[in-house]
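As you look at this complex, bear in mind that one protein chain is not there, while each of the others sits in place.
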Amino acid sequence: MKKDRIKIVTIGGGSSYTPELIEGYIKRKDELPIREIWLVDIEEGKEKLEIVGNLAKRMVEKAGLDWEVHLTLDRREALKDADFVSTQFRVGLLDARIKDERIPLSHGILGQETNGAGGMFKAFRTIPVILDIVNDMKELCPDAWLVNFTNPSGMVTEAVLKYGNFEKVVGLCNVPINHMMSESKLLGKDPEELYFQFAGLNHLHWHKVYDKEGDDVTSLVMEKIFSSENSEMENIKFIPFFQEQIRDLEMLPCGYHRYYYLTNDMLQKELEEFEKNATRAETVKKVEAELFEIYKNPDLKEKPEQLSQRGGTHYSDAACELINSIYNDKRSTMVVSTRNNGALADLPYDCAVEVSSIITAGGPRPNNFGKFKPAQRGLVQVMKAMEEITIEAAVTGDYGKALQAFTINPLVPSGDIARTLLNEMLVAHKKHLPQFKEVIEKIENGELK
Amino acid sequence: MKKDRIKIVTIGGGSSYTPELIEGYIKRKDELPIREIWLVDIEEGKEKLEIVGNLAKRMVEKAGLDWEVHLTLDRREALKDADFVSTQFRVGLLDARIKDERIPLSHGILGQETNGAGGMFKAFRTIPVILDIVNDMKELCPDAWLVNFTNPSGMVTEAVLKYGNFEKVVGLCNVPINHMMSESKLLGKDPEELYFQFAGLNHLHWHKVYDKEGDDVTSLVMEKIFSSENSEMENIKFIPFFQEQIRDLEMLPCGYHRYYYLTNDMLQKELEEFEKNATRAETVKKVEAELFEIYKNPDLKEKPEQLSQRGGTHYSDAACELINSIYNDKRSTMVVSTRNNGALADLPYDCAVEVSSIITAGGPRPNNFGKFKPAQRGLVQVMKAMEEITIEAAVTGDYGKALQAFTINPLVPSGDIARTLLNEMLVAHKKHLPQFKEVIEKIENGELK
Amino acid sequence: MKKDRIKIVTIGGGSSYTPELIEGYIKRKDELPIREIWLVDIEEGKEKLEIVGNLAKRMVEKAGLDWEVHLTLDRREALKDADFVSTQFRVGLLDARIKDERIPLSHGILGQETNGAGGMFKAFRTIPVILDIVNDMKELCPDAWLVNFTNPSGMVTEAVLKYGNFEKVVGLCNVPINHMMSESKLLGKDPEELYFQFAGLNHLHWHKVYDKEGDDVTSLVMEKIFSSENSEMENIKFIPFFQEQIRDLEMLPCGYHRYYYLTNDMLQKELEEFEKNATRAETVKKVEAELFEIYKNPDLKEKPEQLSQRGGTHYSDAACELINSIYNDKRSTMVVSTRNNGALADLPYDCAVEVSSIITAGGPRPNNFGKFKPAQRGLVQVMKAMEEITIEAAVTGDYGKALQAFTINPLVPSGDIARTLLNEMLVAHKKHLPQFKEVIEKIENGELK
Partner (left out) sequence: MKKDRIKIVTIGGGSSYTPELIEGYIKRKDELPIREIWLVDIEEGKEKLEIVGNLAKRMVEKAGLDWEVHLTLDRREALKDADFVSTQFRVGLLDARIKDERIPLSHGILGQETNGAGGMFKAFRTIPVILDIVNDMKELCPDAWLVNFTNPSGMVTEAVLKYGNFEKVVGLCNVPINHMMSESKLLGKDPEELYFQFAGLNHLHWHKVYDKEGDDVTSLVMEKIFSSENSEMENIKFIPFFQEQIRDLEMLPCGYHRYYYLTNDMLQKELEEFEKNATRAETVKKVEAELFEIYKNPDLKEKPEQLSQRGGTHYSDAACELINSIYNDKRSTMVVSTRNNGALADLPYDCAVEVSSIITAGGPRPNNFGKFKPAQRGLVQVMKAMEEITIEAAVTGDYGKALQAFTINPLVPSGDIARTLLNEMLVAHKKHLPQFKEVIEKIENGELK
């Protein structure tokens, strides 16, 4: 039964993204009858939670809304009877991300906080926590929807489906919406004038574009991109793809494909940043510190312009639209991480995929995609296998599986270097990896080399 | 490039359905900028073509539209530069359908003009003609869409895709829309308030229903149907399904499932009609004769009320809406016959299926469905195999394949009786089965028994 | 660890087949170091057990072997530390089979004790018992192999795999070996000179034949069969297949295919037998009574000639060879029911199929078969679905599932007649259907019609 007024909970509510989220809700105030917004964080995030939470309160007040905004460190209190739970937390905060990026680079290996060694460790840290949250949800708000935008979003979603046995989960990412907006602009069209078909995994999807006449204009978009000066994604370093290879794909890659298609060049770029202490994580840390200074201003009553430079543009907006589309059965088409069920014929039936879907009151219903060409197929299959093994390692704390996942990941060179890196990262993230406790002790004792 | 004014061709234009089609276009006059409508028929249908064609002209005139309505026996002239071609012809006219129904019944076997012995012969007669039309289209209007509602619509669509190698084809049927309308009514809702997911083959699909809260209300619809007095489909004899079996399906069957789930009871009903010379074909023939008398009236300038009793309600309306949705890239959700591409994981990748799809300017894009439960899976798989073999027999004129198709069809009892029936029907339909010429001669000579 | 001496248990040891089994072991005495043979039966079978058990003892003694032959009604005592357990029991004895065949025929429907209504009831009665046996085995002899030849052998095997969660099971049937022997004879060859590839389900498989030059001689075998006067299977009524249809298959059907390909003709034959009280079950009952008279003769010390007329020729021999091949890792090729694992691409990955396999010490390893042509595919898929639902009904006692299975089975006409038949059979077999207790009470009370 549809409720008249709803309760929305955001875990990791102290995030710098929160003002965008609040703005997104306010923009949809006529469609989304919110009663309560709960921003939840942990002890270490208390200060940020208060800063951003107070900004949120001022924003709601300025909008003349009667919504209650609660700030709490008590997750269970917040979850009680929630209707939607969004997750945007970061276990270990940005310092953990800095390690995710800098340790691999110190070995001359890409960190890549979603699909590389860094992303795998983010999965190791995050999956046990999300499964805890799901356990609480099953008890306290079993009918609520979990809207995850904690990275690695695809793996987190799959973990919830497979190991949490919880179906009402949707994974979100802002990469597809950014592509849709930038490519529409390149063609001089509104996004609604085009039909986009996305298929793949989180941060590893391809898409086709069709116009109002039904014509496939994918190669036209390629042409515009290759003749343009601009990157489609500001937070991915701009290195141009190889035209001949992209044309052979017959689909547009996403920005993150640079890590796969231009691995060595991306590595060189990141090594330069590493040298300058300017990895993405470090940059973000600075930007965030500045943002929180701005948020503190008691006269600030709306999302500040500076947030858009943070890199997650459209992220929170996508989350609000998703909640809106579920609540109101709007059946809008969005690109989300959800259970495959055969929509992508080349991937396991029960895994999570990122695919264009109709968002109904019953959740996402994927458009069928079918089979990829070999070039996409091979890469997406090896990365899905890497994800499956990483998730299993995250759940079991098994060293062999963690090493297996490192070995199979094409962004990590295999061999002694991979093992050394794995061991060093396990020790470095020790505090947030309870499942690997025994393994880490062995490494520290020199029993495991 | 989208055209400013479009040319629509209807093959089998002399059909009694044509007024509904014209009415459908008129209703959409603000969205569909028609320039020419061509109604095509064959010599034997000339009189009907003129009667219904003149009514069409009067309807267009009364609506104050500048559309040209052409009546012709020259199919190639009509096809030249067409934008949409709809097909609603009947090879051998209603007399052939009478044979399709009465010959099997004379042996105590269901005729069933779409999936039974009758439907298989309809496929044998129709497929060579549709492949001819497709050949003409490839030459004269290669960018036009073929909208087929000639039965058996699923097999005809698959033949065009596989043997015509023509991708721009959509098969249509009014069964799904009728279910959506009657079930909405049972729940006291507008169809738009519900989400219907259909999957299967033409005249052999199941569906689930969800409400605005995302809840699966399929079992609620079942309850309403079993406690109601009315059939959902007027042109299917009303015999109630078995509740326990339907509930076990967890999906709603279509009206035609009575032929599979209540085979013996349906047979008894049809045998009664056979005795009274009141098979469906004979009834339709009478209704049509009456309709054409009505159509002749020069004062009639709109679709007469009586047409709705003909049985094909919403058929032509669906066709108009499909054309509208393709032309305007409306992305409405419709249930159509189209290439599977993995949307139904239990059926061959390249076959035609009937499935809820988004209709874009590039044609239907199926919603992913995934896997059926065994009860649906087994039946839909055996019927698809029957369809594949029937199509192959229709294309090759191979007797072994025709007999194979009869043998595997669960609506035809196998053995001597099937062979006798096959032979008798081959001879009876001789005129319209050029591909079986040699086989039929052997039967007539007693060389093939 | 391979044992030096082995213990073999036969459940349903009082069967008339037992002497063939004993003969089979004796023939393999140099390879199979048997220590104990346990023949187990139930109270009602005690007399037969003693008759046949004593014959077994005389046979072993005459062969000069030191094997212990134990006769017991205590299944658990027998199972303790067994190495091989073979099952050939019949719940409800031949009287139940008589009902399985006569009740359907009384409604003008095929009984067919393996795949028709009769076979489904045999599954309903047998599956709970086999699952009980498996539970005992898990406790008392967890490393033993279960060699099942109780019909319906495919469904029983699948039930053990899926619901018993017991992997060491093989289903056996004498149909393939009979085909191999009769077809070799037709070609004037030894079976070893030919290569047979079987694929399908129990009593529903097809095969191809190749000669020593690698040539496909399947069509040559067809030619010989169609020009010969003899049936390949003595216990299936001989009605010739249709040549054109069989040639289109490009594979040889098994004898049981007559039920599917010549349904109506088989029905007429069985109805004649029904009238004369000479259904297969009744004939077998007479033959068995005579056999047991013969077995009683204390001077009989070997398998009597008359047993070969019983119909199960090569059945027990196949079982002995299977045990031999497992025990000695002989890697002989046999056709068995085992888990699919993708060997037949058209069927579910985890179901049981009947397929040519190499028999190793680790059990059967299927030869890969791949995809069928549509004619085989459709039939085998609908029958597998029927099997899955029947097994589920047998395990749960769910009336809707039982009705579903009846509805989907192509050998049972659906509708009121199927429901009436189902209800009548449930009541008739009441004693052996504890899982359907509540359902049967409702039928008897008139609450379920």
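Order of writing sets the labels: A, B and C. Residues in every chain begin at 1.
Assume a contact is a pair of C-beta atoms (placed from the backbone, for glycine too) under 8 Å apart; a residue touches a chain by one contact, two chains touch by 3 or more.
Everything quoted here is computed from the prediction, not taken from an experiment.
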*Where does the absent chain make contact, in terms of the chains shown?*
A, C
*Touch with the omitted chain, as defined above, among A:Phe196, A:Phe274, A:Phe369 or A:Tyr399*: A:Tyr399
*Taking the full complex into account, find the residue in A:Ser219, A:Thr283, A:Gln381 or A:Gln435 that is in contact with the omitted chain.*
A:Gln381
*Spell out the interface residues on chain A facing the chain that's missing from view.*
242, 244-245, 247-249, 260-266, 374-375, 377-379, 381-386, 388-389, 398-401, 403-404, 407-408, 410, 413-419
*For chain C, which residues touch the unseen chain?*
1-2, 195, 197, 210-216, 326, 329, 331, 333, 341-343, 345, 349, 358, 360-363, 365-371
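Here, only the chains that are shown with their structure count from here on.
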*From the centre of chain C, which chain's CA centre is farthest?*
A
*With chain centres defined as C-alpha means, what is the inter-centre distance between chain A and chain C in Å?*
55
*Check each residue of chain C and list the ones that touch at least two other chains.*
none
